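With one protein chain withheld, the remaining protein chains of the complex are depicted in position.
A, B, C, D and E are the chain letters, set down in written order, and residue numbers restart from 1 in every chain.
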Amino acid sequence: MSIVVRNTPRADKAVIEGFTGIGVATVHEAQGRIGLLHSCMRPIYRPCHVVGSAVTCEVAPGDNWMIHVAVEQCSPGDILVVAPTSPCEDGYFGDLLAASLMAHGVRALVIEAGVRDASTLTEMGFPVWSKAIFAQGTVKETIGNVNTPIVCAGQLINPGDLIVADDDGVVVVRRKDAAEVLKKSQAREDKEAGVRERLKKGELGMDIYGYRERLAAKGLKYVDWEG
Amino acid sequence: MSIVVRNTPRADKAVIEGFTGIGVATVHEAQGRIGLLHSCMRPIYRPCHVVGSAVTCEVAPGDNWMIHVAVEQCSPGDILVVAPTSPCEDGYFGDLLAASLMAHGVRALVIEAGVRDASTLTEMGFPVWSKAIFAQGTVKETIGNVNTPIVCAGQLINPGDLIVADDDGVVVVRRKDAAEVLKKSQAREDKEAGVRERLKKGELGMDIYGYRERLAAKGLKYVDWEG
Amino acid sequence: MSIVVRNTPRADKAVIEGFTGIGVATVHEAQGRIGLLHSCMRPIYRPCHVVGSAVTCEVAPGDNWMIHVAVEQCSPGDILVVAPTSPCEDGYFGDLLAASLMAHGVRALVIEAGVRDASTLTEMGFPVWSKAIFAQGTVKETIGNVNTPIVCAGQLINPGDLIVADDDGVVVVRRKDAAEVLKKSQAREDKEAGVRERLKKGELGMDIYGYRERLAAKGLKYVDWEG
Amino acid sequence: MSIVVRNTPRADKAVIEGFTGIGVATVHEAQGRIGLLHSCMRPIYRPCHVVGSAVTCEVAPGDNWMIHVAVEQCSPGDILVVAPTSPCEDGYFGDLLAASLMAHGVRALVIEAGVRDASTLTEMGFPVWSKAIFAQGTVKETIGNVNTPIVCAGQLINPGDLIVADDDGVVVVRRKDAAEVLKKSQAREDKEAGVRERLKKGELGMDIYGYRERLAAKGLKYVDWEG
Amino acid sequence: MSIVVRNTPRADKAVIEGFTGIGVATVHEAQGRIGLLHSCMRPIYRPCHVVGSAVTCEVAPGDNWMIHVAVEQCSPGDILVVAPTSPCEDGYFGDLLAASLMAHGVRALVIEAGVRDASTLTEMGFPVWSKAIFAQGTVKETIGNVNTPIVCAGQLINPGDLIVADDDGVVVVRRKDAAEVLKKSQAREDKEAGVRERLKKGELGMDIYGYRERLAAKGLKYVDWEG
Partner (left out) sequence: MSIVVRNTPRADKAVIEGFTGIGVATVHEAQGRIGLLHSCMRPIYRPCHVVGSAVTCEVAPGDNWMIHVAVEQCSPGDILVVAPTSPCEDGYFGDLLAASLMAHGVRALVIEAGVRDASTLTEMGFPVWSKAIFAQGTVKETIGNVNTPIVCAGQLINPGDLIVADDDGVVVVRRKDAAEVLKKSQAREDKEAGVRERLKKGELGMDIYGYRERLAAKGLKYVDWEG
């Protein structure tokens, strides 16, 4: 049975905005190195950074019908997350769908498949993370699901989960963990700022982090070059 | 036997110019979703868009000798299309060959292999769609064919076929179909312009395209979130 | 046993600077088509061109501890070359390590794995050639080696070998061969400059290089199009 | 935080045994074309067919420590399902771990990574579905989770979910759906048996399934060869 | 427009049978190193060797409807060759379709996509060359073509072309060239038989083929090991 779930919850607005400018790598570390989508998910232009609440959409291979259905379930601040039920690189999404999503305040598309009209999407400033850029069209014959839990690029995504995406990839944060992960991400950023200044002055991470003793204990030896 | 076919026909000039600014995705749809080269064919810089008549060139793996032979068969407005007889990522083509092709009015290179001097090609504004960017050199030992039908990135290309290439990939249009496909492409562009305006105002594709009834007939159900 | 080799030799400074502006394809040809790293090694931004002496670093999969160790062994003008002991796309390197390397005068990173903070690295102007851009973090549990010979992307790299990297990829030149390869690279550039001018005027490579006779001897036939 | 969940539920024994001899393709169709793991998951020997309850195990890249932990949570009839937190092809598993699993009645291993001792595993008759066969060893430094929900090869797997695996791949069935899916799978097998007999006699699927009218309605034309 | 072409020609029966036992590599060499399908096309079991006339079938991604249509166009001695219009690994074909093809005397399937029921196909002795083995099902919604020229795995295949397939892959021979290629293939086999005997006695190919002089002319030097 195929369903569209309406009125799904969103991540907290203040929390979402709090992630502005915080990189995917930081979020991923802050929540204990979990939640990263597969490295095949690349932005169609760089630099880019977005945060938003997931609206999920499961599609058939080579069939983008359900993306049209999903648009209606989107609200300002959302990110549409799409996964096919079997691997596919077809161009599910182009500038018309982007115009529609932008009209409804959607911030980005994350899709484990292909997109097209890449140059127009870039001009429009609509960010997309995808597995491919490919003009191959799709049909509208098979239905799927909107706002059910899906697996996209190796990660489980629930509707309302928080998505952060930038040049380094895409990470998902569970809705209920978002506030906590934000706090940890900010703490991490603060700490890194201090370390960055020391590194810029030429101090070594070896000394700042105190690695020398642990490395010696593991058996690391220093020798001089002998040609 | 290896041959070079001279005086092959070209696509009609007015038709070629008519495709200016029409995207690969549009052309591909307009001709019934056929003719797309494999998604591995990527432009070396973006944005880019070219149209032209194919001069075809079949080369041995790791051997670019026949590209030199092909240059002589090129005329202004042509696009050189190159395919190796077995898969290869070597850098068959660099800035010297590009200078030569530009001197003969060639508009672009489409090659199911690698190219090199990517930064110089970008500065020169010579567009290339290739499978790889790779400095690996080639030899000049084995002959092949020029202007015979070839398969490039999964599509049959005849000399004189029309090639359209942009950020989304590369599509081939049969020479005899080119005028008809142009008409259909333009019609499609016109129709999309109207839809685009409605989508920008927030109308839903669901309503514009009238999908609701068909989706219901397929069994799509709407339910409310229950947590 | 894991070791860090100190005081390894560097390529000659004047020779290193002599390679400024000479492309990877030229160097690769000049030294007899050897030394190219695999085509999977791509720059994180383009255009880019660097030359320097290799400091080598062997790391465990998913573990970047030894990169911190390697920083201390770097001097101005060096390029850090990193290879994991089994294939890995994790993001071993980000903006903090880049800040540290820049503070010590290191010119670039070449890594057969992933990096992260790609947008910040681009802003900083720190060039990186890598197999992936991926936010996935690494641990600091397993030790490896610094300044031992390593295989990176299919090529043997010794500490002190000369590395040239640009948009086309990465090539290694043995330290003892560097002066000779520079001479041959410059000669090649000079020769190509002359050919380039002739090609721009429309002369054919077929004539400049004198290929016609050899092609005929191989059996190449010219025929006219017959539809 | 890393956890090991004890006393997780299993799929019903009678239901598990009911799936004996029912192929992955049938189960996948019977439950509505969902639940298939990615096609990269291949058996190390063929033919093979297993059914069992999932014990899940999340491991760090290049680190098989948690598999040792997971053994203790396994019971007769279980299938161990392992996924790394970032993509890895290392050989996490060999004949010693297989001997241990067999001693505890475990029926198979499903791992989105590599295994080793492939010839011994084959001799032992211990079936494995993996992404690679690779001798590369792993370390024991980083902890993970046992019996938490994981994503393996693109599918969410919960402890106690039913796993069916054969030459065609691996499919997961939710524990609560297993009895229902078994019924549908058996019905499908029965129906196919009848069709198979008719096809063997030369009847056409076109007629058995009644496709002719629908194809004509879609616009399919029959024409005779004209050379 | 989608069409089914009826009464297409077949390769000559005697010629087809003449290829029995002649390997793909030999045929490929004999016809001048052309016609090989991409190396991704692998047999589902080994050893295997078939020869036959191509019936071609173009399918939509994830949609096997046209294979059912194609069965009706097959005659004893044919090989069914299937290609999707965009890349797809779904399991288009299983034991029911195989039973149907066998009932009509079809010798094999060559498909640039996935198949399923691999163990049953193996038991039945129905040979298949495919890009993947994958249980993923397909739909029956979109029509395509039967017995039109298609590109399969990088090669143009016309209905009636001769197909030879074995453990090394798949090669296509144009129908009109088949008798000539058979003669050349047999000549090659005869010649190789003689060489094989000499090689088995320890004679060197260097001497049998007379390579020494040409190698010396190219500049090959022999030196003794110096440690």
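What to note about this one:
One rule holds for everything that comes next: a residue touches a chain if its C-beta (ideal position, glycine included) is under 8 Å from a C-beta of that chain, and two chains touch if they have at least 3 such contacts.
Because the structure is predicted, anything quoted here is derived from the model rather than measured.
In the entire assembly, the chain absent from the figure touches the shown chains B, C, D, E.
The residue from D:34, D:48, D:69 or D:195 that touches the chain not shown here is D:69. Although one chain is not displayed, its contacts with subunit E can still be listed: residues 23-25, 28-29, 33, 36, 39, 42, 46-49, 166-169, 171, 192, 195-196, 199-202, 204-206, 209, 211, 215, 218-225, 227.
Subunit B meets the missing chain through residues 60-63, 86-90, 134, 136, 139, 141-142. Touching residues on subunit C toward the chain that is not drawn are 1, 32-34, 36, 38-39, 85-87, 149, 151, 154-156.
Note that only the chains that are shown with their structure count from here on.
Of all residue numbers used at the contact between subunit A and subunit B, under half are used by both chains, marking a mostly different-residue interface. Our note on geometry: subunit D versus subunit E, Cα centroid distance of 30 Å, whole angstroms. If each chain is reduced to the centroid of its CA atoms, subunit A and subunit E end up 42 Å from each other.
Shown for subunit A are the residues that touch two or more other chains, namely 1, 33, 36, 39, 86-87, 89, 134, 136, 142. Viewed as a network of touching protein chains, the structure does not reduce to a path, ring, star or complete graph.
Interface note: chains touch in the pairs A-B, A-C, A-D, A-E, B-C, B-E, C-D, D-E.
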